[in-house]
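In this view, the complex is presented without one of its protein chains, the others remaining in place.
Right after this comes chain A.
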Amino acid sequence: MSADAFTRTDLTRILLEAAGAEEGFDLDGDVLDTEFTALGYESLALLETAGRIERTYGIALDDDLLTDALTPRALIGVVNDLLTVARTV
């Protein structure tokens, strides 16, 4: 996929495919700065989500990224940084 940017919509779509949604959470709501663990996504769900992002966008995410207190905003940022690097190389 040659998207210019990795958007919140992209993340929500991949997240739903990879791990579904916890009942009671609206991924389109005010959750950008909520940690994934608080949204019900444990490490394995994040591993699956990261794998799908890597395959879709042809990038490699650092494994350490998933062990931190990761939020949707942070993940979108990291992916976009990598896409920018990939475009400028």
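In this text, a contact is a pair of C-beta atoms (placed from the backbone, for glycine too) under 8 Å apart; a residue touches a chain by one contact, two chains touch by 3 or more; residues count from 1.
In the analysis below, contacts and distances are computed from a predicted model.
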Choices "Lipoprotein", "Dehydratase", "Ketosynthase chain-length factor" or "4Fe-4S ferredoxin" - which one is the UniProt name of the chain not shown: "Ketosynthase chain-length factor"
Residue numbers in chain A that touch the chain omitted from display: 16-23, 40, 44-45, 47-48, 51, 54-55
